[in-house]
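Report on the following structure.
For this view, one protein chain was removed and the others were kept in their places.
The block that comes next holds chain A.
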Amino acid sequence: MSDVLTVPRSRRTVEFFLLLLALVVGVGANYLANLGRGEPVDDYLLSVALTLGLMGLFVHVILRFRAKYADPVILPIVVALNGIGLAMIHRLDLSAVAVNPDFTPVAPQQVLWTIVAVGAAAALLILLRDHRLLPRFTYTSLVVSAILLLLPLMPPPIGLEINGARIWISVGFGTFQPGEIAKITLAIFFAGYLSTNRDLILLAGKKIGPLQLPRFRDLAPMAAAWVVSIGVLIFQRDLGSSILFFGLFMVMIYVATSRVSWVLIGLAMIAVGVFVALELFSHVALRFDSWINAFDPEVYNRTPGGSGQVVQGLFGLADGGLLGTGLGGGRPDLVTYANSDMIIAALGEELGLIGIVAIVMLYVILVSRGIRAALGTKDGFGKLLACGLSFTIALQCFVVIGGITRLIPLTGLTTPFMSAGGSSLLANWLIVALLLLISETARRPTVSAPMKNSFPEPVGVTGKLGRTRSAKGARG
């Protein structure tokens, strides 16, 4: 009985055609942005087309050779999102230059970061080959995460404070957020720790009513994750990252143990954290206030901590309506940080509800492919890692889009693949490389029929059986 009943298709050809479509979308968005601002086809457009095209095809070729059975839709989706992001950043540059000729455009730097990020993802695909090597680095990655999180707190030559948050370090040619990379290393640590200690955590503990409570000492990693998130909140003053880290841990422990009690304990700890943050930190309290009373004129005009940014974003979304103003046709430049934190508001204004829903759909498909890879792969570590990594993308989208649409308080997280900012782009492309590797192990057809190998052929009626029978006969 062969286990492979379908033809093992590598589906790389499908990926190729989807990638071409994604390139048309990405480059087309940049072209339309130029067109909408009345700019001719310039060198920048050419550089974007070349970067996206060559880097996309480069990763595609690597996948053909190194990870033949990787998921075919992840790469095209990410290339399309990256291209749309570049288009919006460039379009906002054009507005800013029109107002202030001395403005340094952000987009060319973002194109460079795209090259670096895709290059890093390609290197990871080539060097790592198999994600099952990663559990070896479980505790190494914990140490690396700690270092990455502590770096921004170093004195000024290394750590930088921008807008009250200490999450940046200076790296010669620019700034970098080590926390973005830390979310990958933390995911590796959690996955490694939970996949080895899962049974211990599951079996020990008291049962109270329907809940099986964990033992106190098994709570240690959870407490550690809580301390890390609260530490990030207190010392780096970065609410978004602290939500992201704790959410990542909660999801991974829930996926590992399927115990509701953990989630309840985690929610209680979050509640305590939020309460303490509200009492102690004015910026968190202001965030909440400008979320609930966003349209209050007093709150709107308050500096710092006013709701001007989010309300301007909402006005932009309303202006866009169903079909949008067209790229280059709206005024998303009125919103502060339109090219990083608020890029979804800018896209919503110019592409309309129809466009923004398409973008959200792309994220949904990307996350679902990550979860699918987790379902398909056979090793526990890979399952947890794929779940955790795709969840970080999902949570980031939720926190950002929820904040912009005033569903939840606005927190400064980046929109994966689209926001201006090299560290986020780099981290997310590395996540994509890991998801591609995990999906490859999930989808690769087994070389030989596994049922034949895992159980040796049953002992026949001849042979050994005959010996027993004759022995019995001799005795009788």
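Odds and ends about this structure:
The criterion applied here is as follows: contacts are C-beta pairs under 8 Å (C-beta built on N, C-alpha and C of every residue); 3 or more make two chains touch, one makes a residue touch a chain; residues count from 1.
Going forward, contacts and distances are computed from a predicted model.
A chain of the complex is left out here; the name its UniProt entry carries, from "Carbohydrate ABC transporter permease", "FHA domain-containing protein", "cysteine desulfurase" or "Electron transfer flavoprotein subunit alpha", is "FHA domain-containing protein".
Summary of contacts with the chain left out: across A:I158, A:L323 or A:L407, the touching residue is A:L323.
Where chain A meets the missing chain, the touching residues are 1-8, 11, 14, 18, 21-22, 24-25, 28-29, 32, 35-36, 38-40, 72-73, 76-77, 80, 323-324, 326-327, 329, 351-352, 354-355, 358-359, 361-362, 365, 369, 372, 375, 449, 455-456, 458-461, 463-465, 467-468, 472.
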